[in-house]
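Just one protein chain is left out here, and the rest sit where they should.
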Amino acid sequence: MTAMDAALESPAAPAQRESMLRLFAEQFLTSRLAVLGLALLVLFLCLAIFAPWIVPQNPFDIGKLNIMDSKLPPGSASSSGAMTHWLGTDGQARDVFSAILYGLRISLVVGLVSVSAAFAIGATVGLISAYFGGRIDALLMRIVDIQLSFPAILVALVLLAVLGKGVDKVIYALVAVQWAYFARAARGAAIVERNKEYVQAARCMSLSWQRILWRHIFPNCIPPLMVIATIDLAHAIALEATLSFLGVGVPVTEPSLGMLISNGFEFMMSGAYWIAFYPGIALALVVVAINLVGDHLRDILNPRNEI
Amino acid sequence: MQTRAPSSSDNCLLDVQGLRTWFHTRAGVIKAVDGVSLQVKPGEILGLVGESGSGKTVTGFSLMNLVDKPGRIRADRLFFDGRDLQALSAKEYRALRGNEMAMIFQDPMMTLNPTLRVDTQMIETVRAHEPVSRRAARARSIDMLVKVGIPAPEERMGVYPHHLSGGMRQRIAIAMALLNSPKLIIADEPTTALDVTIQGQILYEVQKLCREMGTALIWITHDLAIVSGLADRLAVMYAGRIVESAPTADIVRGARHAYTHGLMASIPTFDTRGRNLFQIPGSTPSPLNMPAGCPFRTRCYRASPQCVEAPVFEEAAPEHGVSCWHPGVEA
Partner (left out) sequence: MTALVFAALYLVGDPVSMLASPEATEAERELIRQSLGLNLPLWRQYLIFLNKALVHLDFGNSFLTGEPAIRLILERMPATLELATVAMLMAVLIGVPLGIYAGLKPEDFGARSVMTGSVLGFSLPNFWVGLMLIMVFAVFLHWLPAGGRGPLQPFGPIQLSVFSWDGWRSLILPVSTIAVAKCALIIRVTRAATRECLPLDYIKFARARGLSEARVLGVHLLKNIMIPIVTIAGLEYGQVFAFAVVTETVFSWPGMGKLLIDSIITLDRPVVVAYLMLTVVFLSLLNLVVDVIYTVLDPRVQTKAGA
């Protein structure tokens, strides 16, 4: 391997990357809303990760639940006097606050896993499509277009009807709905990169296409993909909540925030609004926080794209 | 509020003294127009000459009050037809625009709205200022199209702008400017985007129409050669200021400012055939970084230590104003 090969193969010098990170951080801090969103997100993440240690009550431990405590309004003490239900209890005497934290876990896990998987699959398809062009490109993008012309919720509904209930099934459905966005964006970015000189130089070196694709083209495609990933995370969480709300999402044993809201829906008219209200607020905050961050990211990384 | 001020300059249609249009941006204050004084008599054709960035287009916009934020227009005197333009309300100014003072832009491809038909755009120009019927406005528009030399005007009325060539579109723009018989037309490089042959035609026709209708004209351009055949007077702009202003013949025979000399010398003529073209050394200073005093100082072969002070615009000869410490005819 000549010196040129080595130079081409080694990733960008770390010193350069650090200053780029700093530049990025500076730009990010210009929007107070986005910083707020990020702070909220971090808070939620911590709450979710440390949930088992924070919650006053484990909502899934049926033995610990006292049916006398059900439908207590926010701020009331439990009958055993051991704790205060800051956000009230639901129909099965579960502490709403604890349920929210556990529900947050499920919602976040489903969202993050599905987006990561969709990212991986979509980016791969998009990059391959852009690199090889021709008929492979036409075929793959045809599939992507057909997929994208369908409203996401319909696709998810049908898939879930076929697959049934379960957290993993929901993740599959979400991945199936989202990968197309990543594929389209990755292809777009890769096509721009493909025509640049460093790719042609790499080709001259007879580097294998996998190498060129992954170590050279892909890193330059990351910024727009990151924007899509962030916004998609919000969509995924919202979509999962919607599906669970409709009754076709996660099972009752592992309630996400959407399922909690669904459970609380029936109690709304009879006055026990808090059972649906607080999980709803939590969900809204998470989604809005992610969108604020993603929106600002888009302004930084894609200045021409105003929508 | 209309004030008819006693004009010290007799018989002037447009009297501008000390026009300053500054853009207050985050990077600093851009003094696009910094002390411009112009006078145009009724029916007179004034050529405003300058290179890109000299502020000539902004001058035109300033007269029409079409400068966008963060620009602000101020002047010691800004009188049109005896009225103080700076005292006009937005509504009054709008009544003035397109009516007594009209403007023609540079790029005919972008001037007309691509989604509206020609007749819509012409009729609305008439009806914005006079309560006439659509039919009457239409008739007037067709007449004007004939005057600017468009064949088969009735057909042209019903088409969309993208069906027409650049020359046609510019003629329509000129027709639109003339529709309400304005007293003054400001033409911002109207032929720069057109073919050379069409340029000549349009120049001739505009001159003819202005003479016929008694309309005064300010023709803004960077091309001294073109405008010297057209204009009665010339005003040369550099870096936001007027450096020389005189009847065309005076300037052609004997320009007094070093910059004007440079411009005249750069025109390739029959005599300069086969020789190296003359160039003014250096380039226009950035508007954020103007040299103190005379802005041409850094490129001028006559520059002296005195030029650090801004020269005053004075009459070096009857009707011939120059802004230079060393005016003179010799090169």
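We just call them A and B in the order they show up, numbering each chain from 1.
To be clear about the criterion, a contact is a pair of C-beta atoms (placed from the backbone, for glycine too) under 8 Å apart; a residue touches a chain by one contact, two chains touch by 3 or more.
Predicted, not measured: the structure shown is a model, and the values here were computed from it.
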Given B:Leu14, B:Val148, B:Met176 or B:Ile280, the residue that touches the chain left out of view is B:Met176
Quick one: which of B:Asn113, B:Ser133, B:Ser165 or B:Ser283 touches the chain that's been left out?
-> B:Asn113
Touch with the missing chain holds, among A:Ser149, A:Asn195 or A:Ser208, for A:Ser149
Selected from A:Val55, A:Val96, A:Val250 or A:Val287 as touching the chain missing from the view | A:Val287
Positions on chain B contacted by the hidden chain, ascending | 64, 66, 68, 94-99, 102-103, 105, 107, 110-116, 124-125, 128-129, 159-160, 162-163, 173, 176
For chain A, enumerate the residues touching the unshown chain of the complex.
-> 33, 149-151, 153-154, 157-158, 160-164, 234, 238, 241-242, 245-248, 258, 261, 265, 268-269, 271, 273, 276-277, 280, 283-284, 287-288, 290-292, 295, 306-307
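The criterion applied here is as follows: only the chains that are shown with their structure count from here on.
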Using the average of all C-alpha atoms in each chain as its centre, how far is it in Å between chain A and chain B?
-> 58
